[in-house]
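As structure tokens, the structure follows; a few thoughts come after it.
Every protein chain but one is kept in place in this view of the complex.
The letters A and B name the chains in turn, as written, and every chain counts its residues from 1.
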Amino acid sequence: MSMNARPHMVEVHNLSMEFVKRDRKFGQQKQRIRAIDNVSLEIFQGETMGVVGESGCGKTTLGRCLLRLLEPVSGKVIFDGRDIMALSMSSLRPLRREMQLVFQNPFSSLNPRMNVLKLVSEPLRTHTDLRDKELAKKVEDLLIEVGLNSEHMKRFPHQLSGGQAQRVALARALALNPKFLFLDEPTSALDVSVQAQIINLLVELQQRHGLTYLFISHDLGVVQHISDRIAVMYLGQIVELAMSEDIFNSPQHHYTQALLSSTPVPDPDSGSERIILEGVVPNPANPPSGCRFHTRCPYVMDICRKEEPRNYSVGEDHRAACHLLTAD
Amino acid sequence: MIAIILKRWFGDRALPSIEAGSTIWFLRKDRLAMVCLVFIILLTLIALFAPALTPYANEGLGEPNLANKFLPPSLKHPFGADSLGRDMVARMMFGARTSLSIGLFVVVIAVLIGAPLGAVAGFFGGWVDEIIMRVTDIFLAFPPLLLAIAIAAALGPSFFNAMLAISLTWWPWYTRLVRAQAISLRERPFIEAARGIGVKNLTIIWNHILPNVLTPVLVQSTLDLGSAILTGAGLSFIGLGSQPPTADWGIMINEGRLYILSGRWWIATFSGLAIFLTALAFNLFGDGVRDATDPRTRGAG
Partner (left out) sequence: MDQALLTIENLNVRFRTPTGNVHAVQGISFEIDRGEILGLVGETGCGKSVTGRSILRLLPHPGEISEGSIIFDGQDILALSEHDMQQIRGKRIAMIFQNPATALNPVYTIGQQIIFVMKHHGVAKGADLMESALRLLDDVGLPDPASLMDVYPHQLSGGMQQRAMIAIALSSNPNLLIADEPTTALDVTIQAQILALLNSLQHARNISILLITHNLGVIAETCQRVVVLYAGRIAEHGEVRDIFHRPHHPYTQGLLAALPNPGSRGDALNVIPGIVPSGLDPAPGCGFAPRCEHVMDVCLQRRPLFSKVGPGHQTACFLHEKVDRKEA
């Protein structure tokens, strides 16, 4: 079945976002940092889109722009058919019911002064008329759905374990029956054994409610397990986008290859040759000319220094931005 | 009054289940703070029940008893009698009412004005912040005394006006305190989560920012109670606060200082001692509260 026939939950068109960093010294220019530069992608209904990349790649900014928690400087985001950048703040508010987010550190994403009942009921109080007994019942149902129960309702975040706190964050995100969940490193702060519990829970919830996920992580193993398609970002741009298996079996962009190769495998006998990437990520305030990856690429050619590569299609639903790909 | 509330709160938790390692638990272990708390509670009780605690209640309120003029301390009048023959113990008790009230009112008003302003300034930033902070800076520049004199000159000296004057110079500190907290809080993920849920900004400030600035505000206001009492007594001393015949420790010191050289030391001394001990108790208790809440100094004292 052709992928393009599936309905889009989110469409991103040429999105760019800048941070202006004020320099402390007088007379110095304000630094404009392009956190994301001309990013386009689409997320299908019901799928999990994974985004991987290292510090400064812009994956977190991308997610926040999608939810319009940050204002991009240019580009469009179409959410479920509506252009959310064109909406006023008051029209945006009801839309928030449909897109929710879950953060990396559950303890900092939950108000330490609120107990679980208050935390999970906050979205319900904001957008519905549910109160008192009915509200408490709804909260209890949500807690049960994420694997907790009513005895947790009176507890405060510091009285919960990492896994329990993350479940509370999930319950809160699900309260308004959203269609789309932005998950920003939801398991990175958790131990391996707890991480497995949360991942299983996320998969189960997705199947039960038909949710669409945008899953951001630096942990390739986790992303690959849960994602249908994966976008690899470097310095504010998507360098490769493909189905999960294709990213792992036939990565086309050298950065993707290096990323995969650098990830330590829990198997002492996986003696594969390591690609050790030279150098460091360039300063995002001053990105390299042409292809942003050229400073670290062992296959760099002249054109790489001058021209930004387009997205080249290398197979069904598989694209990568690299000049080497025009050679065929 | 805060002491009463604390005690009631204490009472709820004092039985077996004070969570070990919580702030109250550390506070209980701080002997000095506990002694001060007891003093404060006693003082509050005395102030509340003053009329019932002394047979000379009407003298406490100001009625002169010239037959007892300048009586030195004795069994019947442990603190002696003042220039109008009024029993000093009664005067002291009623004076406690005045002093504690001014301390309480000033702090409460300062917090009620200052904290929300600071939260709004810190959370919104930009021109809202600028405007609020410039207004705050203006009020910060007034010395309490000068403002009190100005208000007294305009509206006449009274307890109420003194309280007004002091409050007007006190609230900016809370604005600054809460603003700094709000600035650091607004970057935190749980605030972002609230915005993601679609909570309105003012609701965020009320539900999320203010409860989280409670602790530093509490610490500061406990310390400020002592200072406010001191300032209030100072204003009364120079005649800009409570007016006679109201019992007020500042007034009593002022009245008493005329008679020290002639050997009637008890009129000024006991009042002075009262102010000193009260301010000290609040300061030390405030230190204790701060030590108990600061994770770095907990259990180290």
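Definition applied: contacts are C-beta pairs under 8 Å (C-beta built on N, C-alpha and C of every residue); 3 or more make two chains touch, one makes a residue touch a chain.
Keep in mind the model is a prediction, meaning the values are calculated, not measured.
**Q** Would you mind spotting which of A:P94, A:P112, A:G221 or A:G315 touches the chain that isn't drawn?
**A** Counting the whole complex, the residue in contact with the absent chain is A:G221.
**Q** Going by the contact rule already stated, which one of A:S121, A:Q166 or A:Q195 would touch the omitted chain in the full complex?
**A** Considering all chains, including the one not shown, the answer is A:Q195.
**Q** Over the whole complex, note the residues of chain A touching the chain we left out.
**A** Touching the missing chain: residues 54-55, 161-163, 191-197, 199-200, 203, 218, 220-222, 224-226, 244-245, 248, 258-259, 261-270, 274, 276-277, 280-281.
We take it that only the chains that are shown with their structure count from here on.
**Q** Could you put a whole-Å number on the gap between the CA centroids of chain A and chain B?
**A** 51
**Q** Using the touch rule from the top, collect the residues of chain B that touch chain A in their complex.
**A** 188-190, 192-200, 203, 207-208, 211-212, 214
**Q** Could you please specify the touching residues of chain A with respect to chain B in the complex?
**A** Its residues touching chain B are 67, 69, 93-94, 96-97, 100-101, 103, 105, 108-114, 122-123, 126-127, 169, 172.
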